[in-house]
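One structure coming up, written as structure tokens, with questions to follow.
Left out: one protein chain. Kept in place: all the others.
Going in written order, the chains are labelled A, B and C, and every chain counts its residues from 1.
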Amino acid sequence: MSTLEEIIRTHLQDSRILLMTHLVLGYPSFEVNREVIGQMVQNGVDLIEMQIPFSEPVADGPMILKANQESIAKGARVEECLQFAGEITKEFHIPFLFMTYYNILYKYGLEEFINRAYDLNIKGFIIPDLPPEEGREYLDLVRKQDMAPIQIFAPTSTKERMQRLAENGAGFIYCVARRGVTGKKTDFDQDFNEYIRRCRSATPLPLAVGFGIRSKDDVDFLTGKADIAVIGTETIRLVDEKGAAAVGPFIAGLR
Amino acid sequence: MSTLEEIIRTHLQDSRILLMTHLVLGYPSFEVNREVIGQMVQNGVDLIEMQIPFSEPVADGPMILKANQESIAKGARVEECLQFAGEITKEFHIPFLFMTYYNILYKYGLEEFINRAYDLNIKGFIIPDLPPEEGREYLDLVRKQDMAPIQIFAPTSTKERMQRLAENGAGFIYCVARRGVTGKKTDFDQDFNEYIRRCRSATPLPLAVGFGIRSKDDVDFLTGKADIAVIGTETIRLVDEKGAAAVGPFIAGLR
Amino acid sequence: MIKKGYYGHWGGAFIPEILYETFRELNTFFEDVKKDQAFWNEYVQLMSTYSCRPTPLTYAENLSNRFGGARIYIKREDLNHTGAHKANNVMGQGLLVKRMGKKRVIAETGAGQHGVATATMAAKFGFDCTIYMGEEDVQRQRPNVFWMEKMGATVIPVTDGSRTLKDAINEAFRDWVSNMDSTHYVLGTVCGPHPFPEMVAWFQSIIGIEAREQILKAFGKLPARVYACVGGGSNALGIFQGFMQDDQVALVGVEAGGKGLASGEHAARLAGSDASPGVAQGYKTMFLQNSDGQMLDTHSVAAGLDYIGVSPILTDLWEKGRVRFAAATDSEVMDALELTMKKEGIIPALESAHGFVQAFKEVQNLGKDEAIIINMSGRGDKDIFTIANAYGDPSWKEFIIARAEQYKK
Partner (left out) sequence: MIKKGYYGHWGGAFIPEILYETFRELNTFFEDVKKDQAFWNEYVQLMSTYSCRPTPLTYAENLSNRFGGARIYIKREDLNHTGAHKANNVMGQGLLVKRMGKKRVIAETGAGQHGVATATMAAKFGFDCTIYMGEEDVQRQRPNVFWMEKMGATVIPVTDGSRTLKDAINEAFRDWVSNMDSTHYVLGTVCGPHPFPEMVAWFQSIIGIEAREQILKAFGKLPARVYACVGGGSNALGIFQGFMQDDQVALVGVEAGGKGLASGEHAARLAGSDASPGVAQGYKTMFLQNSDGQMLDTHSVAAGLDYIGVSPILTDLWEKGRVRFAAATDSEVMDALELTMKKEGIIPALESAHGFVQAFKEVQNLGKDEAIIINMSGRGDKDIFTIANAYGDPSWKEFIIARAEQYKK
């Protein structure tokens, strides 16, 4: 069992569902990032994925896409993101993951990047454009450092495919709640229940559910079905509209 | 010998070269036409060709083209031209010809048109788009009335062609002085002399030379070579620029 | 010698004497090449390597299903180099000019299609080239003027008369009578003095030769009807010739109905009753003219059909009942165009769309075991300024206004 999974399982003893949040590094600024992370941790977030911006974020919807592009346009560099992450993991003691696209790792040097992340006390990676077929070397390197190469399930994944993915994953599985990109609402309906049952039967790993989770109702619905609720776009929207200070109360109200 | 040729030959006994002028009926108005004709006759013009305007005067240059179009645009009708011609031939006692394009005759009814022209005391026709090959019926009808279907020689005509044309012609031959359309200057040079010799040897009919004759010098040059000098565009220009009254002195100065 | 070139009562060569020798020479050369199989082979070869001949015959399945009558086939002259059947005539005349040893070509153009084709041919053959184009058409069809100039041609705006096609023809004749020794006048359609109607029809007959073979192969039998738009008549005669001997094939020419035959604003010579016999621009045919014989102003949304006369060969076939004539109005044309784009992904030229209109009106009356062919004389994407305009497309207008603002800076 990976360290990340162990931490998750420990938390799950106190909490029926964990919360994972997301932010885009450098958007709207590293200072605001820091404030937002503080609010999140203080209000009970269990894991945070920090997205290193990429110019071509294909799997992301308009909101996160814009955050990626503005961060880069304002001059955020990968090195800056890494240094910032190091400061954050020192200051806040929950598991942090890197979310980004493969080219960021590839261009940096795959092994160098993974080792650097390890040094920064990052617990795992979410790389939406790196299926296991393309990520052999990545998977080996990440696991060698006892970090988690998070795998993604989708509603279109068959049971066999899920099993295959799970074998390559660690920490938890990121279950994409529906078709489409980040940032749109999800209808949690009968189909979803059937899907999450399928996920559960394919792997013993904890299940995180993301895409379109916005409210306490959504989190309540997931409680008992999934292990982690992922809040992505919603906090970015919140910070845009009401500032970093609004994040704390929002998170506090989710569970 | 046609009546027209007889008249010409008679005049030629007194005059080394005759003058034929041209005007476009209805341009700038029938009243001005009348005044211009008066000036011409009083100042010694021997023959006048009255052009019935046509919307597509292919053989004419910009000046006469514009005169055709403005006459039509101002509402000149064929019937009006014919009536006007009748009044003119009553008032002035020199030979008048109709110059126009074939469609005017064709649309009117070929035989009707020719008979009407006869009644109006018109002495002949110049139809630049009606070669003898296309004009069999026309030639017969015109000659039956002892009018002259004027034939045209061009610098490109071979001797055989000229003979052929002359056989179909009467009155005189209209020798186009050069390539091109009406209204541009002609250089009377060695080539021209050779051309006019060729014309002369192809027919016993009197020769008229037209296209680009503008001045006493031109007329002098032609004297002894041709029988008739044709002044076309130049008087139209004169009327445009200086009014009808300028025509008399201009004509008087040509010979 | 010139007294040939009659089709029934129609045709002839009403030319000024100055051009007599030029026509004699042209006739001699033309008679020679007509007999010379090698010339025709060279022509076909040129068209298959420089243009895209044989042009395809496309089965328009969606349109056929939509109307539920005969199968609709489309002869794709739009796929020619320069985008229309005009290329056939022009390249053919180009070969002839080469034989005659002349070094300069002139042409009239209305929409600009024939001008572009001629400028193209001149570039290819290394001839000097002057194009006469009514000033109004120069204004309307600037893109074509741009291409002609880029291909090295001189475009002269004609400011006389109605400043459109017929005036451009007159002006080209005026050039020719001045420069006939060096110059050939590449007439753009099956009109004008003999031998032009015969010559242009001969070059365009390549369309019908191909189409007949293609329909037999694709459909197994001859079409019930063949439709083509008629401006001067060259694309129509081009395809009709392939089926002239087949009495069971009805041939339908479609003229510009403009704002309706009753409106007077149209260019229907044979479909309407406004035309009468006349002689102009060197030949005898049915002209839109007044009772004095003065030519009328015509109107069509399709510049290429906006002409006072029509091929003497077609007038003869009309008189003899071999070709039937109809007219399509501007608004019917826009509808047929829209439908064809949506259903088949094909953009007919506004001219060509006239043929589609009449075919669409009639196709449902024919059985499913029949076929018809529509001759698509050209492609419409060259007509963006006219088409976007005709549809009144608001984004197009905004685009043009924005572009103009940039240019004003």
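One rule holds for everything that comes next: a contact is a pair of C-beta atoms (placed from the backbone, for glycine too) under 8 Å apart; a residue touches a chain by one contact, two chains touch by 3 or more.
Note that the structure is a prediction, hence the values are computed from the model and not measured.
Of the chains on view, those touched by the hidden chain across the whole complex are A, C. When you scan C:K124, C:K259, C:H299 or C:R322 for touch with the missing chain, the hit is C:K124.
In the complete complex, the hidden chain is touched by one of A:S55, A:Q83 or A:S201, namely A:S55. From the set C:A13, C:V33, C:I131 or C:V145, the residue in touch with the chain omitted from the display is C:V145, counting the whole complex. As for the chain not pictured, it touches subunit C at residues 48-52, 55-59, 62, 76, 79-81, 83, 119-124, 126, 139, 142-143, 145-147, 150-152, 218, 338, 341-347, 381-382, 384-385, 388, 391, 393, 395-397, 399-405, 407-408.
Hidden from this view is one chain, which touches subunit A at 54-59, 61-62, 65-66, 69, 72, 77-79, 101-104, 106-108, 128-131, 133-134, 151-158, 161, 165, 176, 179-181.
Please note the rule applied: only the chains that are shown with their structure count from here on.
With chains as nodes and touching pairs as edges, the resulting graph is of another kind, matching none of line, ring, star or complete.
Of all chain pairs, the one linked by the most C-beta contacts is B-C.
If each chain is reduced to the average of its C-alpha atoms, the one that sits nearest the average of all protein C-alpha atoms is C. Taking each chain's centre as the mean of its C-alpha atoms, subunit B lies 37 Å from subunit C. Taking each chain's centre as the average of its CA atoms, subunit A and subunit B sit 98 Å apart. Centroids of subunit A and subunit C (each the mean of its C-alpha atoms) stand 66 Å apart. Residues of subunit C in contact with at least two other chains: none. Contact of a single residue of subunit B with at least two other chains is seen at no position.
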